[in-house]
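Showing chain A:
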Amino acid sequence: MPKVGLFIPCYVDQLYPQVGLATLRVLRRLGIDVDFPEEQTCCGQPMANSGCAEYARPLAERFLKIFGKYDHVVAPSGSCVSMVRNHYAQWLEGKPDFDHLRTTTFELCEYLVDIARVVKVEGDFPRKVGLHMSCHGLRELRLGRSSEVMVKPFNKVRFLLGQLRGIELVELTRFDECCGFGGTFAVNEEAVSCLMGRDRIADHEKAGAEVIAGFDTSCLMHLDGLIRRQNKPLRVMHVAEILEGARLS
Partner candidate 1 sequence: MNSRDAILDSLRRNAPPVSPLPEAPTAITYADPEKQFAEAFGSVGGKFVRVASLAEVNTELGKFDSYTQAGKIASLIPDVGRANVDLAALKDPHQLEGLDIAIIAGEFGVAENGAVWVPGSTLGPHRAIFVVTQHLVLIVPAGQIVHNMQQAYDRIRLERPGFGIFISGPSKTADIEQALVMGAHGARSCSLFLVGSQAR
Partner candidate 2 sequence: MIGHAEKAAPFVADEQRVHWHDQALWFVRLKRDRQAESIPEWEALREAAAAIKAHTLSRIADYLEEFEHNASANGIQVHWARDGAEHNAIVHRILADRGFTRLVKSKSMLTEECHLNPYLEARGIEVTDTDLGERIVQLRHEPPSHIVLPAIHLKKEDIGELFHKELGTAEGASDPKYLTEAARSHLRQKFMAAQAGLTGVNFAIAETGGFVVCTNEGNADMGTSLPPVHIACMGIEKIVPRAQDLGIFLRLLARSATGQPVTTYTTHFHGPLSTPGGELHVVIVDNGRSAILGQETFRRSLSCIRCGACMNTCPVFRRSGGYSYGYTVPGPIGSLLAPLRDPRKFGSLPFASSLCGSCSDVCPVKIDLHHELYAFRQELVRQKVVPLSKRFAMAAMSAVLARPWAYRMAGSLMRGIVPRLPRAFGYGPWNAWGRQRELPPMPQQSFRDLIKKESK
């Protein structure tokens, strides 16, 4: 029985704990042996994103020390997992357990589909849902086909959510345009960031979405901030929260 280390991104831990709980529950209900190593804090993305590589290094090293021993590591975040898989090599290449860590750290949806081999999702979710395919998960982890790339269509998130009874995944005009969060970009280029976010929201609204579902809380946090400021009748939810009420097999 593989032991799974639950990696809860810093902002999920502090600001969206219910997403962490939902993730834990979804995994446990599948009979997965999940452990939450308390010493974890952050993957270092904010520092790395700002170009401050040397300030991200100690966090990467901590991460390896804490999570290297697990068979798998699962996180409810595409960007944090991309950090580990695609950017940690800069500091951790050659270190013991790194190759293992790099190949066994997963975002939740891909873990469910590829590793836990979930094929059936039974539950009710009678809502109109707009799927927000966050960029890191989409283009770095390839959780689905991005609109630019000419390959056979696939989408791991859609595969999971689409099975819920009553759910209507609405048709967006730009299904994978960036929401504008981009980490420090959200603050450094605040005007463009908000223009991008508002365009995403307008797209979901026009498509009739009641819920914007995503797998990266950072994007959802940015969209939610705009939604609440504008008082839009939309709700953001993490995929884990939606799957929490379902039976996966």
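In picking the candidates, the idea was that all candidates are chains of the complex that A comes from, given by their letters.
Methods note: contacts are C-beta pairs under 8 Å (C-beta built on N, C-alpha and C of every residue); 3 or more make two chains touch, one makes a residue touch a chain; residues count from 1.
Not measured: the values here are computed from a predicted model.
Shown alone here is chain A; of the other chains of the complex, listed as 1 or 2, the one that touches it is 2.
Across the complex, candidate 2 is touched by residues 8, 10, 12-18, 20-21, 24, 28, 36, 38-42, 44, 46-53, 55-56, 58-59, 62, 87, 135-136, 138-140, 146-151, 174, 176-178, 180-197, 199, 221-222, 224-226, 228-229 of chain A.
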